[in-house]
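Let me give you the structure first, and then I'll get to my questions.
Note that this complex is displayed minus one protein chain, with the remaining chains in position.
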């Protein structure tokens, strides 16, 4: 059983069905009926008028959003462990034409309002230093922690006071919402978020993510930026279909709840071995190298997170929509038995 | 019946089946079995060792290929009407970091070796002028003309003599091969082509194109460039599946032949109205505004190409894999009856 | 005697004196007294509140100005023969991060309002085509023609109507003003110009040019862009000194008048051989190869402009501030004697 990442999980059958159903001739690009329905559907979800644009990957969603929020000569404050800094091969630098990621710290890869203030304050307002234009936070974070609406709003307030835009990387937004029960509006635009990368691929989609633009004035240039970056597919209806299927009857939340439940089951088995509270679908567990080997010998596959030695190390287990509590029971049992 | 473009046609059932069959958990990105099979499969097709990378769009395929062939301070010679110049919202400038498209002329949007020589010769070799690094040609061209292996080889020779790399935009490569019967090897690497954008979407695919790298030394950095541009999908198997299905039993050629046959049927009906020889699946027809209106009143949809007046103008009809001679017979009849 | 270009002429003695006088310890960058005086001094010249920033080269002045007027995904309409297109090694593409120069035509390298309208109208307002954000004109033009305030205002009106910014490359602005007698305000901001590259090097300076920003809101980010491009000198007082010396007692106009007079003397001698009216300090003359050789044998150095054959060709003579009518008399005589 594989716990490497939710990013390679199978596509949910209802998403597959929606893709199959979309296989009709329709207008190219985003002129088709499905793509045209996205703004309304996401506006309904978020309780405010939004623009929603599909792209194929989370990297593209993040980088395009940032490029609309930050000019080439400025920077984006983010966590040192953020996906945009660690795992996107410099995509933000590419899409933002050399703009800088300004690194901040925080427990469990979460940023706090105070840390944003601290980092922003350190930057002298003179031409020698890269000035910040935006902040990017990840919900759920790279270590599976979630933000409360209040936490986001505190960052949003700092941003407003300093004239910074606020982006949320929501590759696992569904897991965060399913876990916290927060109203999607409360943790985004009501808290000051200007753009959200709404994840779908890690949650049972095939290859569609959405950029949700809350400040619709910011949305004007995005379609050009999407085209210019080679992200405008001519049969866009197949991406729109995935996103609509995901929202239909809250499949996105059902999938996330299943994955989260799987993670909780592993977390309970791990007990004191847990490195972070498990608030979404990622579990970081202290293991020794022999323990890791033992689990692998039983057929469980996962990543070491950093170096794993005889004295100990960290292992990461990520659950997907098809790995609920019942499905992961063998792993939970194996961990409990260590 | 729509003749706007082949880019919005339905996906071929065998491609849909392949996508459905790929819905199993596998390694992420291009670590899955299907993606890993691409190099071999395309190497077989081209009779030489190639690297094949999937991306989601033709714009991305072209722009990534060019960015691997041309440094930011140089330029790419292409036709004034090339897709990369006219229709990609500046994607080449973005991916190549400001490198320049150096425009050339040629009948039917085709470049000739002499024209490449003329344009390259005009550029003074001093630091004030942008120096060329590559040439890009489109086969079939924007006006549906094809290149013979000899024509490409003549350009390839000029490139070699001048130290230029050669890229082929093959968004409609299948139509060109199906039409000319040329060996894919003869019209590409044997003629000096270094990279090919191998089209699939316009030919019955959903959202997969391939970058084929003949000079495999050039392929080393491409995977990084692909990731950096947000084109590395985590469930890449769904793109590989499309490409493999297309090559299976030469579906790519069968589809192209059907589309070409449709275009021929329209061409025959158009007779003297034809603006260019029809060598692939695009037909440019002289019509007056009333004639165009009459066709539209009969339910045929197509683009005016430039301004259409009472005195006359140009109309473009593009056929897709599902619009063979039989299917387009009503349009052919309507044109003949004008 | 050299007539290659005004760009290599000696520095005027009063500029040299000003540089020498600036050799005191002062605040770095543009914090010194001389740099701080620039805004006032240029505001006085232009009769309105402007921001004036020194940079070292005309290429930097143009490219920085354009980068403040045009975002990376848009384009700048300019003449096909403009310096920014022909002679700056792609600097606009670099500074504007891949934004495109959209080429227009016009006699003598001048743009007309109708041509700007024509070019802008051709661009479909959809995501596939690069949208224009600005227009750049050159005064005096690459062929030594000048713009009247009315001509600029007509372009300015088109720009306003279409939401385009207007830049003027004034590498030879002094020559244009000295020639036409136009009020500097009338031919710039009153006619809708947003930024001006104010030339100094070609007019007797050493290595200082000024970016004059008429819409001062646009000036806010320019200091950062200047620093980021490596153009912020730490001993900026030596650049400010040049610009102030140039404005002192209208040295800039006196120098330009001298150069223009030299050009007029050559023009009169050339008579029917003239290819363009001589409105500044550039003279384009029809010569045959033997005639060109004869002039060179007499010690006159100049560029062939394009190919020079026995049947004829073009030669370019540029005069500098130290080549007034008297100084160029020998060349004038030699041309008259051909």
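Note that the chains are named A, B and C in the order they appear, and that numbering of residues resets to 1 at the start of each chain.
Assume a contact is a pair of C-beta atoms (placed from the backbone, for glycine too) under 8 Å apart; a residue touches a chain by one contact, two chains touch by 3 or more.
Quick caveat, the model's predicted, so the values are computed rather than measured.
Engineer: Check the options A:73, A:110, A:227 or A:257 and report the residue that touches the missing chain.
Structural biologist: A:73
Engineer: Just one of A:3, A:94, A:198 or A:300 touches the chain that is missing; which is it?
Structural biologist: Selected residue, touching the omitted chain: A:94.
Engineer: Looking at A:127, A:140, A:222 or A:241, which residue reaches the missing chain?
Structural biologist: A:127
Engineer: Contacts of subunit C with the missing chain: which residues?
Structural biologist: So the residues of subunit C touching the missing chain come out as 2, 4-5, 7-11, 16, 19-20, 23-28, 32, 55-57, 59-61, 63-64, 88-91, 94-95, 201-202, 206-207, 224, 227-235, 238-239.
Engineer: Tell me where the left-out chain touches subunit B, residue by residue.
Structural biologist: Here the touching residues of subunit B are 29, 71-74, 97-98, 127-128, 131, 221, 223-228, 232.
Engineer: Using the document's contact rule, name the residues of subunit A that touch the chain not shown here.
Structural biologist: 72-75, 86-90, 93-94, 96-100, 127-130
Keep this in mind: only the chains that are shown with their structure count from here on.
Engineer: How many angstrom between the C-alpha centroids of subunit C and subunit A?
Structural biologist: 50
Engineer: So how far apart, in whole Å, are subunit B and subunit C when each is placed at the average of its C-alpha atoms?
Structural biologist: Centre-to-centre distance between subunit B and subunit C: 42 Å.
Engineer: Touching two or more other chains, which residues of subunit B qualify?
Structural biologist: 88-90, 94
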